[in-house]
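Shown next, in structure tokens, is the structure this report addresses.
All protein chains but one are shown at their positions in the complex.
Order of writing sets the chain letters: A and B. Residues in each chain are counted from 1.
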Amino acid sequence: MPRSIDPPRDLWPQIEAQLGAAGAAAPRRRTAPLRWLAAAAMVGALAVGVWIGRDLMPLPGAAAEVAQQPPANPAGANPGGAAVNAAFVSDPRYARQRAELMGSVQAQLNAMPAPARAKVAASLSAIEAAKKDLESALGKDPSNALLQELLINTYQDEMRVLTDVHEAGNAGRGI
Amino acid sequence: MAPSKGQMQAQRQESRVDWEGALVQRAVAGDTRAFERLYREHSGRVYGLCLRMTKDAHLAEDCTQDTFINAWKALPNFETRSSLGTWLHRIAVNVSLGRRRKATPVLEAQGEDEEGELGGFALETPVEVAELEEAIGNLPDGARDALVLHALYGYSHEEAAQMLGIAPGTCKAQLHRARKLLKERLKLEVN
Partner (left out) sequence: MRTVTTLAVLALALAAGTLARAGDSKTFDREVSAEPHGVVEISNTAGEVQVSGWDRSDVSIHASLDDDVDRVEVTSSPGRTVIKVILPAHSWHGGEAHLRVQVPKDSELRVSTVSADTNITGVTGIQRLNAVSGNVTTDIAGADLELKTVSGDIKVKGRGLPAQLRITSVSGDVHLQNGGGSLEANTVSGTLVASLEGAKSVVARTTSGDMHLDAKLTRGASFEATTVSGDLEVRASADGGYAYEVSTFSGDITDCFGGQQAQKGYVGHSLSGSRGDGAGRMRLKTMSGDVQLCDRT
């Protein structure tokens, strides 16, 4: 069975006429990165630079709202009472590593089959949404240790995802 | 040592991609002559796909035109490392599905219509192929879509499912259904 069947008549003249209506010059290629990349680049400058297990290091620049919030985080308070305000921490090494990974991730995503790309893009969106939700919640309760831990987990997961997608470029070519 | 058959084919394919990539770049810059070259190269496969999905020659012509117009608008987003043919097919599938939904429903023919024509399109082909085309044309829409994309155009289950907007499992089930119905209709015995 033939895959290719010539149309019964030449359709090009009608197509060409409508290309004129669509604009003879095709629109410029979009150069803006995915929205999440742009957001991530901004966040990269404010990134958490602390890789933690349980203990949270006190960091400078605690938000002024802390003093005005009711005390006592009921959801498992950090025994030391320390708190991390992620927005005011930056670690140049973390930021550099993240920026490098982000540069390669776009290329890896483009190389993936569309169903896989869609799934990974959904995960990256989920991470972005999680960061926003956590930061928003921390804005209301900055000393909440649960939220702080979940936010830092999310940053760690983001780094893991970026690394895994970056390394996907070497997959299938030998261990 | 002479290049192997595989190496020669790879070189031909590489040249083809380079040629096609150059045309895409020119078309993105607004060169409609370059886009016409791409149209001439791919219109047969796009029309063939549209025809089998819509089962109607007029709809297939509209679908082909819309596919290339949509492709022109979206061309700046096409990654030249990918297959242009596959990309055009994805657009064609979307357009066909949309056209099919809007068009007056084509009756699911159980046999030839009154004029004895083959479900809305006729090909000047040997009888055996015509019989198979008719049988495929008489399949239910979902089964026919899966069969055409997977068995005729060689897309994987995942690719075909993604094009059709269905789960890969559903696509496999539709394919199984298509084969079963075809075998019954054509009374084939296959090991």
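The rule is simple: contacts are C-beta pairs under 8 Å (C-beta built on N, C-alpha and C of every residue); 3 or more make two chains touch, one makes a residue touch a chain.
All values derive from a computational prediction rather than experimental measurement.
Colleague: Touching the hidden chain in the complete assembly: which of A:Leu19, A:Leu101 or A:Val165 does that?
Modeller: Of the listed residues, the one touching the omitted chain is A:Val165.
Colleague: Considering the complete complex, identify which of B:Leu49, B:Met163 or B:Leu182 is in touch with the unshown chain.
Modeller: Counting the whole complex, the residue in contact with the absent chain is B:Leu182.
Colleague: Which parts of chain A face the unshown chain closely enough to count as touching?
Modeller: 1-6, 70, 72-76, 112-113, 115-116, 119-120, 122-123, 126-127, 129-130, 133-134, 137, 140-141, 144, 146-147, 149-150, 153-154, 157, 160-161, 164-165, 168, 171-175
In this text, only the chains that are shown with their structure count from here on.
Colleague: Find the geometric centre of each of chain A and chain B from their Cα atoms only, then give the gap between the two centres in Å, rounded to an integer.
Modeller: Distance between chain centres: 36 Å.
Colleague: Please output the residues of chain A touching chain B within their complex, sorted ascending.
Modeller: Its residues touching chain B are 1-9, 11-12, 14-16, 18-19, 22, 24-30, 110-111, 113-115, 118.
Colleague: Spell out the part of chain B that touches chain A in their complex, as residue ranges.
Modeller: Interface residues on the chain B side: 27-30, 32, 35-36, 39-40, 43-45, 47-48, 51, 57, 60-61, 64-65, 68-69, 72-73, 75-77, 79, 81, 90, 123, 125, 129, 132-133, 152-153, 158-159, 161-162, 168.
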